[in-house]
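Every protein chain of the complex appears in place save one, which is left out.
Chain nomenclature is as follows: A, B and C, assigned in order of appearance, with residue numbering initiated at 1 for each chain independently.
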């Protein structure tokens, strides 16, 4: 499915500052970038680099004196998803069979303190046998118990806070989902995305759980179709995949994000708890 | 410098369990393993795997029924350290010049919530100009303000706790040092080690800060000579480099760790705040 | 109902220390002390004092040099309870009608951070109309979701921890019940007690919620009959009603607590969710 994604961010730089931004669509075997452009106005030198672990496409800018600038990213991206039937899938991949690269996603991270949620996760979801159904139950529980409330949380908010305070935004929903999965020994990772039909438009954050040998996509906010995502970055949590990490004194003045589908036959896909049909971007 | 390191751990397995252990000495350009052996008694199949990011040498065992077992690791390791004069070193490597692989060590992690310690770190250490001296000041402050107290903390304790509660073990000292470095935009990473002359003998945990293009070693506990370490594992924090991650129901019955120097001319090296001489294992 | 209650505590005092103990049965209009004795062996001067707010009967001892001592309290106590039908009780007493002395029990306290649990409490219990049934639902939820696990918590553990970690002892169960009540604007207070048929025997902690003008008793642990309690102390939480507050360096060597019923017709009373019959010690 082809999407046209755009983001435009304006910054007011008050003191010399360094920016690490992660707004480029990811290149993967199932996500092809047909065309893309990045414009910084006024012109500033931009350096692109990748993380070894996740292939995220970071850019780095240095601003040496106070100024305003605008950064605009546009891309046409073709994504491929597949539906994987989970009826045969009896349980989680045993830790003993997990690939070494998957194992880090079992461990707690800054915003996903799975070590503190073991008892809760086991009590609530331990009895669901099918692993996919178990993670769907986790997202349903988050959806029902956590209120989506803009401005209720900040960059320090973690799953440990959200599980009690019961309010947050997409990032918090994803962190809580990940923490609960890992607490049940299901590897889980965070990702950011351009999301089609997200309202209000913004960068989106979701998560993937590793089930039956595939990374399966989940979105506890249920705000956007699961097959309408263009991935930006993978990571253990938002510490690995922040849209912007800024070292300096900067005000973000505006941020506009959009995603449009370029084909006509787009059928929004959401999970139906009765059918065990999982979606993967692999 | 050559060391003979040993560890012997006995477990009582109560239910089928999977172990991920990280007790092998790391192989690096400056750490050569001359000889090593791993024995599990009674025999259990052991699989070795590495993490892509850190080259840590994990092993994995599956125990399918209740039993007791003992795992014994022995190695002869040759390490190379070098002393780097820091007098010329005026400041931290600017973020804009950091290698992409180093950048993740700037971000907060499970046990090192650097995002919460920015103000404290800046107030206390912001004025020290020389970066090496700044990190030495951090370790001195930890050493003076945090009591080394066995049993005072557990696997959930993080830098955020230790900065207030002021007690902990080597792992907590390292986490707090790392968090304070990252809060000052100095990349920092955690490592575990076999430590010569550590008393009482145990696995040790220290940290490295990235200064002037090198990973420089620090130990806020000051319990062992800086040049007497055999590295086991690197990571962002203990979540990446745990000695043992156990999925199941297991009692650790005993743990014995030792490290002996095999050469005669070992001169213990500690930092002297007057001399800006840093030690690196690179 | 008449009870014979006893407690015997042995301390090893390592340095000059001051003890504030609260082990005496409370004197109230419905709890009469028929006989009581306090023996400290070897003899130490004991001063009794009361708190203005709660009438708790504290004792204070000063030990000026290292020594061992044993304190033994025995009392015969007659308690009066009454069952209050809650069918007519439609809702909580409006804040505007609460007596000034009750209002402090609406506010958060050290171990009962009701301000952080508002959303959770409203989501889970907001729809239960009858106030008594609402608090029974709270205790049932705690009973089902929190594991009673000796040694899992310590004197710093609060309701905010327990709501996530899901394990604790009677004190933690009470704190969580109180915090959830207050989050719903139901006044709630903590109390300690000698409990008949508590197994293993120990000091017990429960709570009362202010419903329809009466303090109604609740015990989320369900470990002892509600009509078998001899009250020791009331308070906002354990900070007001600790069994022992020790200023100094002391080891508690043993603690033995017992309660026996002195009449023959004792019928254990527990709540039955179908019948809206509440128990009060007023």
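The working rule: a residue touches a chain if its C-beta (ideal position, glycine included) is under 8 Å from a C-beta of that chain, and two chains touch if they have at least 3 such contacts.
Bear in mind that the values here come from a model prediction, so they are computed numbers and not experimental data.
Participant: The chain left out here touches which displayed chains?
Facilitator: B, C
Participant: From the listed residues C:18, C:72, C:145 or C:197, report the one that touches the chain absent from this view.
Facilitator: Candidates C:18, C:72, C:145 or C:197; residue touching the omitted chain: C:18.
Participant: For the chain left out of this view, which of C:27, C:110, C:222 or C:277 touches it?
Facilitator: In the complete complex, the chain left out is touched by residue C:110.
Participant: Looking at B:36, B:101, B:140 or B:165, which makes contact with the chain not pictured?
Facilitator: The single option touching the absent chain is B:165.
Participant: Even though one chain is hidden, which residues of chain B still touch it in the full complex?
Facilitator: Output for chain B: 116-117, 119-120, 123, 145, 147, 160, 163-167.
Participant: When the complex is taken as a whole, what residues of chain C touch the one chain not shown?
Facilitator: Interface with the chain not displayed, on the chain C side: 18, 20, 47, 49-53, 58, 60, 62, 94-96, 100-101, 103-104, 106-110, 112-113, 115-116, 155-156, 185, 239-240, 242, 245, 247.
What we mean here is this: only the chains that are shown with their structure count from here on.
Participant: Looking only at which chains touch which, which shape fits best: line, ring, star, complete or other?
Facilitator: Graph shape, chains as nodes and touching pairs as edges: a line.
Participant: Same residues or different residues where chain A meets chain C? The copies count as same if more than half of the interface numbers are shared.
Facilitator: Counting shared over all numbers used gives more than one half: same.
Participant: Using the average of all C-alpha atoms in each chain as its centre, how far is it in Å between chain A and chain C?
Facilitator: Once rounded, the distance between the two centres reads 46 Å.
Participant: As a quick test, compute the distance in whole Å between the mean CA positions of chain A and chain B.
Facilitator: Spacing between the chain centres: roughly 30 Å.
Participant: Two or more other chains in contact with one residue: find those residues in chain C.
Facilitator: Not one residue of chain C touches more than one other chain, so the list is empty.
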